[in-house]
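Below is a slice of the complex: some chains, not all, each in place.
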Amino acid sequence: SKFEYVKQFETEDKLLPNCWIVVRIDGKGFHRFAETHNYIKPNDERALDLMSKSAETVMEEFKDIVISYGQSDEYSFVFRKATNAYNRRASKLATNVVSLFASSFVFNWPRYFGTTMMQYPPAFDSRTVLYPSDKNLRDYLSWRQADCHINNLYNTCFWKLIQEKNLTPAQSQERLKGTMSSDKNELLFKEFEINYNNLPALHRKGTILVRTPKTSMENGDLDLSLQLQHTGSARGQRSRSTLSNKRSSRPNIERLHVDIIGEQFWSDYPDILNPK
Amino acid sequence: SKFEYVKQFETEDKLLPNCWIVVRIDGKGFHRFAETHNYIKPNDERALDLMSKSAETVMEEFKDIVISYGQSDEYSFVFRKATNAYNRRASKLATNVVSLFASSFVFNWPRYFGTTMMQYPPAFDSRTVLYPSDKNLRDYLSWRQADCHINNLYNTCFWKLIQEKNLTPAQSQERLKGTMSSDKNELLFKEFEINYNNLPALHRKGTILVRTPKTSMENGDLDLSLQLQHTGSARGQRSRSTLSNKRSSRPNIERLHVDIIGEQFWSDYPDILNPK
């Protein structure tokens, strides 16, 4: 029709080739959403698990995602450097990922929150970011995990002071102002007999989603899994979750709560940076 | 932390000022989604209403949207030229709109589909497009409504031939190949005694969402509404839906199924192109 010319006002947004593509989504106004739905403070495992469930749905749809990382109300999805998904169109990637995440979040809500009804549908923002080198990508993921650690340490202290020492939020904030990590660790230990490192890895490390090699799943090589389980390496932990994955019928994607800043994880999972 | 430098790899995507911003969303693979959920062919009013309900949620959240237009599995949202929402950041606008739309779609599904369970969570893509002039914007909306008309006329014929003349899909397609609009109108009239113009406006025109001026709502000026109701202009139709809006507690946004290609609509709703 004579109106079709308006199509030409759309702009191309192809992303540079040979770069890692990260899509990061983040809940809009989740401070309020968490309050409204009585999220447990500072970490609500139902909420975190629902986030990861939604991220898994995204990974099932977009096969070129090689690793995902989530914490709090955010998730990052890493597409392999050579991906040609949506012809690398930035808005297609950002919007399809985030809308699938959002609709999965609502879809799966009852499974995690039971009779607690969702009060209103949440929104998430989404962006694409390019990382040219493997080091840049690892630093990106380290940035998010370091952020998880810093926030969790602070929030743990903040809420302990409120919940167990009856401080007001203002007093708790004041108490923590200017403290270093070591101060907070000490506070937890001295005042609450908590060894921070013994808190759940889910809270301290966030969640890493990686793909399980198909063969090991098909083989159902439980013995090997059980063996690895004791090594303490990420690979060992993977094996455990592999087992539960099988039970919960989420084959091929596993959840980890391990350090991804150091070398160990990356040598345990060499395929992530060098996908076939 | 030493990882924070990676934040600098994000790119600015501010949209040109003084242009209409259109965000168009479109269901991903809705051919399959419609099949899976037994959408009525060619128009499933439950589905179309759910789309509009989701669009209303978006309009309630983003006050700078002055008009929305939907048909099939798509919706377009028009932000006023001077909007400063998200500082005009393209990805923020596209992603917040589409994720809220998607989560609202799932959230409200049961209200429209009753006991028909959603089988899987749907995704939508989203894009921003800029239109510098009012004419460009109107042409954009005309383009979408002309698309609605063309598809609906075709689909109506296509499914009538299948459902009532027992043609196979291939035969029906063959029968319609190369036909003009007038041919299809005639086909409907001669073979099925259908006057295309008497088919539901929802199917032929799609759905326009506009904001009702607050004052008329607060005044509850029903008499005026009833009067207008008989004029046959869009404004009259608006009044009708205003009434039902009140009943359904969706104040301030009304649904229209009128022509937006001609002048009438725009002189009925002068505020859209010149928002206060």
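In order of appearance the chains are A and B, and numbering begins at 1 in each one.
Everything below uses one rule, namely that a residue touches a chain if its C-beta (ideal position, glycine included) is under 8 Å from a C-beta of that chain, and two chains touch if they have at least 3 such contacts.
Everything numeric here is computed off the predicted structure, so don't read it as measured data.
Shown chains number 2; the total number of identical copies in the complete complex of this file is 4.
Following the convention adopted for this analysis, only the chains that are shown with their structure count from here on.
Its C-alpha atoms fitted onto chain B, chain A is found rotated by 180°, rounded in steps of 5. Mean C-alpha position of chain A lies 34 Å from that of chain B. Considering their complex, residues 1, 3-7, 9-11, 25, 28, 57, 61, 90-92, 94-96, 98-108, 118, 120-131, 136, 139-140, 142-143, 146, 150 of chain A touch chain B.
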